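Of the protein chains in this complex, all but one are displayed in their positions.
Letters A and B name the chains as they come in the text, with residue numbers starting at 1 for each one.
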Amino acid sequence: MSAKSKLPLLILILSVAALFAGLAFAKQDPELKQCSHQCRVQQQFDEKQKQECARKCEEYHQDKKSREWEEDKKQTKEYEEEEKHNPYVFEDRHFSTAIKTGKGRVDILTKFTENSDLLRAIENYRLALLVADPRAFIVPNHFDANAVFVVTQGRGRITLIHEDKRQSFNIETGDIIRIRAGTPLYLINRDDNEKLFIVKLLQPVNRPDYYDVFYGAGGAKPKSFFETFSTEILEAVLKTSRDKLESFFEKQGKDAFLEASKEQIEAMSRREEGTGGGGMWPFGAESKNPFNLFRKRRPSKFNKYGQLFEVDADEFKQLKDFDLRVSYANISRGSMTAPFYNSRAIKISIVVQGQGYIEMVAPQASRKSGYEKIRSRLRPDTVFVVPAGHPFVTVASRRTNLEILCFEVNIANNVRYLLAGEGNFVQQFEKEAKELAFKSREEVVNRIFGNQDEEFFFPVPRQQRSRDYE
Amino acid sequence: MSAKSKLPLLILILSVAALFAGLAFAKQDPELKQCSHQCRVQQQFDEKQKQECARKCEEYHQDKKSREWEEDKKQTKEYEEEEKHNPYVFEDRHFSTAIKTGKGRVDILTKFTENSDLLRAIENYRLALLVADPRAFIVPNHFDANAVFVVTQGRGRITLIHEDKRQSFNIETGDIIRIRAGTPLYLINRDDNEKLFIVKLLQPVNRPDYYDVFYGAGGAKPKSFFETFSTEILEAVLKTSRDKLESFFEKQGKDAFLEASKEQIEAMSRREEGTGGGGMWPFGAESKNPFNLFRKRRPSKFNKYGQLFEVDADEFKQLKDFDLRVSYANISRGSMTAPFYNSRAIKISIVVQGQGYIEMVAPQASRKSGYEKIRSRLRPDTVFVVPAGHPFVTVASRRTNLEILCFEVNIANNVRYLLAGEGNFVQQFEKEAKELAFKSREEVVNRIFGNQDEEFFFPVPRQQRSRDYE
Partner (left out) sequence: MSAKSKLPLLILILSVAALFAGLAFAKQDPELKQCSHQCRVQQQFDEKQKQECARKCEEYHQDKKSREWEEDKKQTKEYEEEEKHNPYVFEDRHFSTAIKTGKGRVDILTKFTENSDLLRAIENYRLALLVADPRAFIVPNHFDANAVFVVTQGRGRITLIHEDKRQSFNIETGDIIRIRAGTPLYLINRDDNEKLFIVKLLQPVNRPDYYDVFYGAGGAKPKSFFETFSTEILEAVLKTSRDKLESFFEKQGKDAFLEASKEQIEAMSRREEGTGGGGMWPFGAESKNPFNLFRKRRPSKFNKYGQLFEVDADEFKQLKDFDLRVSYANISRGSMTAPFYNSRAIKISIVVQGQGYIEMVAPQASRKSGYEKIRSRLRPDTVFVVPAGHPFVTVASRRTNLEILCFEVNIANNVRYLLAGEGNFVQQFEKEAKELAFKSREEVVNRIFGNQDEEFFFPVPRQQRSRDYE
C-alpha cells in the first residue's frame, strides 16, 4: 500500500479530526491532536507512512489556520468598514427574535448604541416589531417600559387594564397608542385573513436599555408569572388547594400567541363602543383613545412627489411623556425629500414599504477634517437614525413608492431647517452674508437657491439617479 | 533527639512561617521559604532530620494550598450563587461604616448597582442608617446630596440652617423630613434613655452615586473644613490672629457625635415652638415641617392581617423633588401581603422590625426562558429592592410581626396591580380573554381569582408555611 493509495484513508482521518474542531479549547488544538493520533494508530501504515500522515495533518492544520486567519481578517475588515459607515443604519441581522410562535412573532432591534456611541442620545429607546397572524390572541402581559405602538398594517383590538377599569380599542393602519409601563394588556388580530403589524417604540423604566415582558395570565412559554410563585404562596393568596391550582394552570395555552375563535373575536370587537368610546367608563374625554395618523384632515406636506403625515403632543397629548413626534412619509417613485436637518430632534425611521436610499452628511470620525457622506440602501424593515443637526435626503426608487414611519424624539423646540426648495434657510441670509459666504453676487446665490420651487418633496430627473441603489 | 521529639520545634517553625503568609507576594511563597530556611538552620537537627523537616514544610504547604484552593472555590461558588439570586437583596455585609464614635454611628449601604446592573434605574440613590445614643449631639454638617430622613425609632431634634433663617423641629418615630442638598444641619437625640434611629434616602448632586459629608463647625475627625483652609486665609477672612485661631480650633470636640448635657437639650427642645411651628420665622405655612406617617387619620390598607401607612407628594409636598412615596407596612405574624406589582415605581425597602421572607418573580438572566423565583430571608436592616413590573409577596414569620419601611421612587403615574384578593386585575379581563388566557370556562377563572376575599393583607394558613424561612 503506497502512501498515495492511502490518501482516502488520510482524508477520512482529516475529516474525522475536523469533527473535533468544534470542541476546540483556547490553548489546544484537538483537531490536530486527533488527526496525529489517528495517523499513529493506523495498523496498515508503516512508520514512514505514519510520519507522512502526521506531516500532512500538520500541513492541513497550518493551511486551515492560515485560511481561517485570512477569513477572519477579511471579515473583520468588512465589518469595520460597515461599522465605520453605518452606525446609523440597522438591517435584518440587527433584529433578534423575542417570541416566535405558530401564530406570530416579536422581533427586537439591537440597542442603538450596539455598534458605536454616536447614538448615545437615544440609547434608552428600543424598537420592536410585532406580527400577529389572522385571529391571533396575544395573552395578557405587561412590560417594564413605556411604549408607543403604531399599527402599520391590519385590523386589531387592544385591551388595557387600568387601576379600576378596562379600556378596549379597535385599531387599524395608522393608529397610534401610548401604553404606560406596567399596564396589563391583551391584543387580538380581529381580521380573518390579513396579518397585523405593529411597530413599537419603547423606553425601559428599570434599566435604561433593557425591558422584560411579564406574561400574567395564560402563556406557558414563558410560563405565566403566577406559576413562578411557590405553590404554598399561591395556595394562600388564591385560597385554593394545590390540586385545583395545578389542574387550573396546567390547562393554559403553550404560547404567548393563541388562536381565538371567530365568535370570540366578534364578541370582543362588538363590545368596543361601550368601553373606549366613553360610555361605560367615564374618562376625561377621548384623550386615551388611539390617534389615527391618516385620518387628520390632510398631510402637513404634500405635492405630486410625496406626502408627509405628522402628529405631535400638541394634537395628541399621549406623546407628551415621550417628547415625540410620529410621522409617516410616502415618497412617490422616482422622487425624494428635500435635504433638511432637525435642529434638536433625533429621527428614528423604519421603512414600511418600498425601496430607495438615504444620503446623510455626518462629521468624520476624526472630527477634524470635515464631513463624510453616509449612504445606505433602504428596504422594508430597514431602520435608520438621523441625529440632530445632520442634513440628509431620502430617495425613493424608480419602481416603488417609499413609505417610512418616523419617531422624532426631543421634538420640543425643534425646527426643521430646509436646505433647498421653497422655504430654504439660505433665503434668509442677509445680502452681505450671502456674498461673503458664497463669494458670489447676491443674484447668483438667489438663483442657485431659488431654482427649485417645489417644497419638501422633489422629483429626481431620470438621468441623475444613482445607479448603485436602483 | 528523635525526629518525633522535635515535633514541637517543627510546629513552632511552621507557625513562625505562617506569620509571613500575610506578606506573600504573587509569585513567591515566603512562608514555605521561611519554613525551609528554619529547617536548615536548626543546629539540633542532623542532616536527615533537616530533610525530614523540609519535607514536612512542603507537605504542610501543599496541604494548605489545596485547602485554600478548595475554600476559594467553595466561597466563589457560594458567592456566585448568591449574586445570581440576590442582586435585589442587601444585608449587613453590604453596609459600610461611615462614622463610628462612642455616641453613635452612620452606616452606608453599598451602591445598588454594586453587584449587578439590574438596578440601574436607582443607581443614583444611596441609603444610610444613623443611630445616635441618648443625648448625642451631631455637630453641624452638610452633604452634597438631597435627602429624605425617616425616624424609625426615638425622639430627636433637628435644626436646619437656611439662607437667612433657622428651623428646628422635634422629631419622633414616623416623622419624615426632606433635607435639600447643602443645607447645614445639626441633630440631637433628646431622649435620656432611648436610641434614635434614622433611615436616610439620598440623591447625590455632584456625582451620581457618591456623596460627601462636610463638617462645618466642631468635629475634628474628620476635621472641620474651616481648619482645612490655609492659616493665612483664615486669618484674613475671620480677621483673627493665628494664635487665637489655633487655640479656638484646638478646643473642638474630637468626634462628629458629642454628648450634650441635659440642660442644653432642654434649652434647645423648648425653643422648638418658636421656630418650626410658625412663630419666630414667618414660613409659608407648615409645608417645611416634618410629616408624621402614623398621625394620618388611618392606614391606607388595613385588616387584621396587617396595616399599610403611605404618603406621597400630594399630601406632603416635600416629596415632589424625589418623585417619591414613603410607606410603612406592618404585617401581622403569620400573615402576608397580596402579590402585586408596581407599574413603574421601584420599591426600596428596609426591614425595621421582625422576621419573614420575600418572594419575587424576576425574568431569568438569559431573558429567554421565563422567570425565576427570588426568595430571601428578611431580618432587621435587610434591604430589598423590587423593580417596576416585578410581582412579589412579603411574608411575616409566625412568631413576629414584620415591619418594613419603603421608599417607592418614580411614583408619578404609578399603579399598584393586585394579582390576588379583592380588586385583583384578572377580574377586569373580558369573558373571552379569561377563557382564552386560562383555557377554562369563565366561572372557573372567576372562582379561582374570587376565593380570596381579603384585600392586600392575607393570612397564611399554618400548614402552608414554608419551613426554610421560619
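Please note the rule applied: contacts are C-beta pairs under 8 Å (C-beta built on N, C-alpha and C of every residue); 3 or more make two chains touch, one makes a residue touch a chain.
What you are looking at is a predicted structure, and each value in this text was computed from that prediction instead of being measured.
Summary of contacts with the chain left out: across A:Glu52, A:Glu163 or A:Glu372, the touching residue is A:Glu372. The chain omitted from view is touched by exactly one of A:Asn86, A:Ser230, A:Gln353 or A:Gln452, namely A:Gln452. Touching the missing chain, out of B:Phe45, B:Tyr88, B:Phe112 or B:Phe137, is residue B:Phe137.
By the touch definition given at the top, chain A reaches the unshown chain through residues 117-121, 336, 338-339, 341-344, 346, 359, 361, 363, 367, 369-373, 375, 387-391, 393, 395, 410, 413-417, 419-421, 423, 425-426, 428-440, 444, 448-449, 451-452, 458-461, 464-466. Mapped onto chain B, the interface with the missing chain covers residues 137, 139-140, 142-144, 146, 159, 161-166, 168, 180-184, 186, 205-208, 210, 212, 214, 216-219, 221-223, 225-226, 228-230, 232-233, 235-240, 244-245, 248, 251-253, 258, 260, 264, 267-268, 271.
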